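Worksheet for the structure shown next.
Chains shown are a subset, placed as in the full complex.
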Amino acid sequence: MTFSAKDPAYEQRIRESFERQKVMALLGAVLTRVEPGRVTIELPFRDDLTQQHGFFHAGIVGTVADSAGGYAGYSLMPAGSSVLSVEYKMNLLAPADGQRLVATGQVVRSGRTLTVCDLEVQVVKDGAPSLCARGMQTLICLDRGPRGAEAG
Amino acid sequence: MTFSAKDPAYEQRIRESFERQKVMALLGAVLTRVEPGRVTIELPFRDDLTQQHGFFHAGIVGTVADSAGGYAGYSLMPAGSSVLSVEYKMNLLAPADGQRLVATGQVVRSGRTLTVCDLEVQVVKDGAPSLCARGMQTLICLDRGPRGAEAG
Amino acid sequence: MTFSAKDPAYEQRIRESFERQKVMALLGAVLTRVEPGRVTIELPFRDDLTQQHGFFHAGIVGTVADSAGGYAGYSLMPAGSSVLSVEYKMNLLAPADGQRLVATGQVVRSGRTLTVCDLEVQVVKDGAPSLCARGMQTLICLDRGPRGAEAG
């Protein structure tokens, strides 16, 4: 699917918002690709991101996927708007065992109020990527600040 | 729903596994209540856990919920087994705006291979808890180590 | 959770809408309980509602649950509005093997635009109910007709 952004400054707007998502810095996540309707976030492995078996924690897989989808949706929203996740779901297809996660959000439906994204996470091990999670997400676009938010 | 644990040492087994989930220490999460089929994890607010509006990031809400559910399920599994999340989904009901998250996983179906949990997250603001997220999760019990895992 | 309906004629509005859901008549579903924020639909077993093993089909379990949740949400919406499902998910906990399904939708979050419901389906076999499915659902309230719908 191909989309065009209404706001020509969408990339700068997203990069500034990403900087304000302080949890991304805590995890060490990097915003790599920003296109209209499609955003990729990468996360290098660190020992303090793991679950009990030493792989990336499923919640961390979901966290980078949720942000990638949120920004994919936000790229198509107007300047001055806010975005919030209404819901997301992740199917964990294989242990996230590798040196790096590559999470991509892709808009599949862009509406005035609601946006739906596909989420996909690859884990890169010894240079070879493999699919470790897929999900879907619903976003809401708010004209106003998040305190008037309909959802989370 | 009430369940009884097959493994009398379930609480110690869970607390040891939680210690090995290094991401819990990174976030500052605390395992508070451990009962058969029901586990609670709490997460005090920190500025580096936030999304762009200064609230707990939705992915972090999902991370503590996923771990709470995983351990709720694990409490009913036999000694020597492993647990992995197959899938989870979160509905974000309100901005997670407060000083503390309280995430509870509750088993609703305990099977030999698969376990299903309800997930609920309260946010505590100025002493008052309110529901900020609800979800569901499917877990798989493995006899063997996670590399033979059916799912992530 | 307890809710109060803004529209005193909510029950009549729901019963009329249910009559227009022609698929409910095809399946033989009956709208039994209508309360503010909580609606129950029952479905007697018929051989032509089954999957390959002779139990209620998972999609039919989802269909009555989706309608029960939709009307639970609709009970709290204003007169003149429309309701549509944005998304729903079902965890199938046990084969739906019995003489009757009892599907209940319960609002857990009621907002101006979006409503979130818990969905629960019991199957009654030889007089004894047991939980066979649980789910969650997001609904959107439209001021206008469904052709201006944000979602499905």
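What to note about this one:
Every chain is named by a letter (A, B and C) in the order it is written, and numbering of its residues begins at 1.
One rule holds in what follows: contacts are C-beta pairs under 8 Å (C-beta built on N, C-alpha and C of every residue); 3 or more make two chains touch, one makes a residue touch a chain.
This one's a predicted model, so the numbers in the text were calculated from it and none came from an experiment.
With respect to copy number, the whole complex recorded in this structure file holds 4 identical protein chains, 3 of which are shown.
We adopt the following convention: only the chains that are shown with their structure count from here on.
With angles rounded to a multiple of 5, the C-alpha fit of chain A against chain B returns 180 degrees of rotation.
Chain centres here are Cα means. That of chain B falls 28 Å from that of chain C.
Averaging Cα coordinates per chain places chain A and chain B 21 Å apart. The geometric centre of chain A is 31 Å away from that of chain C, both derived from CA atoms. Under the contact definition stated at the top, the residues of chain B that touch 2 or more other chains are 89, 91, 93-94.
By the touch criterion stated above, chain B contacts chain C in their complex at residues 89, 91, 93-94, 108-109, 116, 118, 131, 134-136, 138. Contact residues on chain A toward chain B in their complex (touch as defined above): 17-18, 20-23, 25-26, 47-53, 55, 57-67, 70, 82, 84-97, 132-133, 145-147, 149, 151-152.
Note for the complex: chain C touches chain A at residues 86-87, 89, 109, 111-114, 136, 138, 140, 150-151.
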